[in-house]
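With one protein chain held back, the other chains of the complex are shown just where they sit.
What follows is chain A.
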Amino acid sequence: MASTTGETLAAAEPIADGRTEEGEEEQVVNPWEVSAKGGKIDYDKLVDKFGCQRLDESLIQRFERITGRRAHVFLRRGLFFAHRDLSDILDAYERGEKFYLYTGRGPSSESLHLGHLVPFMFTKYLQDVFKVPLVIQLTDDEKCMWKGLSVEESERLARENAKDIIACGFDVERTFIFADFSYMSPPIYKNIVRIANCVTGNKIVGIFGLTLEDYGGKFFFPYIQAAPSFPSSFPHIFSGKYSKLRCLIPCAIDQDPYFRMTRDVAPRLSYHKPALIESKFFPALQGESGKMSASDPNSAIYVTDSLKDIKNKVNRYAFSGGQDTIEKQRKYGANLEVDVPVKYLNFFLDDDAELLSIKEKYGSGAMLTGEVKARLIEVLSEIVERHQRARAAVTEETVDAFMAVRPLPRMFG
């Protein structure tokens, strides 16, 4: 399925800072910056530029057929919209060949918002329906290098973030969480060096837009993020018949550059190319102008928000596509294209019928902005409350258990 053609790094690479030859400013999507002219990201162009494939209806139906249950709401509503080699993974799974999941987080701050949880919620769904193991990388070294945090602070943040990740409901029998600083050890370091021997500095500059002014660690870090895609990095989990296990990486689309590089390296180390399933960016409360930002507290719903905070934020800051007055609203209806509450409901409201009804009524004017926002507040409150309850139950021992280097005997059970 076109996994080897057209994927050379040279062909797929945009010029890293987003400018075309004419000097025109295009949208910028890379692991450290996401912005677009007019605020709206053109995902079709992005998919073309990166060279990945769109996740279409037939794949979603295939998901449902193989797993025997309804696809996750993020799949159905197109939040996870692109992939690389997903059909190969599904083919292999149908043949009885397993795979493992790999995702991660850069622990730059203690406060997580719902946008951060999106890949984890989806990964949990994948873990449940396919019954496969999962490794989660906490890149405390990356944040040390890019954000100038001290090593100790990064480590602390990694542990705190681990608690929120655990609260998403991962199964301890199948999940291994590790932080780069504490997990660095012979198996994974050897893989990192093997990968490093396959990718020149020029390529790194091409992919990540680094210059000689940047600290050397930044050149080295991509190899660290690539290494968990190879099962031999975790010999305590994947040994024997699982030493060449396939890997599926759910992530946001801005992480694609790392894994393009990894996919290029994989065959040279005789591993399967890791498959990817990629998501769009979760819209900020103020509207479609890029990712939610951890630095602006009103751009997102945080997992530590109280019910009152959620109500306040949605009512005051969520960008509405409704008309200015009630009369106009009743007459013309709302602009569903830009309305943020409807976008949020699109991703968090599981009931298809109810969503359709809300869209119809709101678009025709039968429903008011306040009502839509009220429903959104309900939905978000439930999610946040559940998360907070689970988070409160996570102890240091639980984190230790998830992060212990231990075999997972029933990871496919």
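Basically, a residue touches a chain if its C-beta (ideal position, glycine included) is under 8 Å from a C-beta of that chain, and two chains touch if they have at least 3 such contacts; residues count from 1.
Just so we're on the same page, contacts and distances are computed from a predicted model.
Asker: Determine which name in "Translation initiation factor eIF2B subunit alpha", "Geranylgeranyl transferase type-2 subunit beta", "Acyl-coenzyme A thioesterase 5" or "Prolyl-tRNA synthetase associated domain-containing protein 1" the UniProt entry assigns to the undisplayed chain of the complex.
Answerer: In UniProt, the chain excluded from the picture bears the name "Prolyl-tRNA synthetase associated domain-containing protein 1".
Asker: Touch as defined at the start, partner being the missing chain; which of A:49, A:70 or A:98 qualifies?
Answerer: In the full complex, the listed residue that touches the missing chain is A:70.
Asker: Using the definition of touch stated at the top, determine which of A:39, A:78, A:169 or A:235 touches the missing chain.
Answerer: A:169
Asker: May I ask which residue of A:148, A:186 or A:413 touches the chain that does not appear here?
Answerer: Counting the whole complex, the residue in contact with the absent chain is A:413.
Asker: By the contact definition given up top, give the residues of chain A that touch the hidden chain.
Answerer: Per the touch rule, chain A residues meeting the hidden chain are 64-65, 67-70, 128-129, 131, 166-167, 169-173, 382, 386, 389-390, 393-395, 397-398, 400-402, 404, 406, 410, 413.
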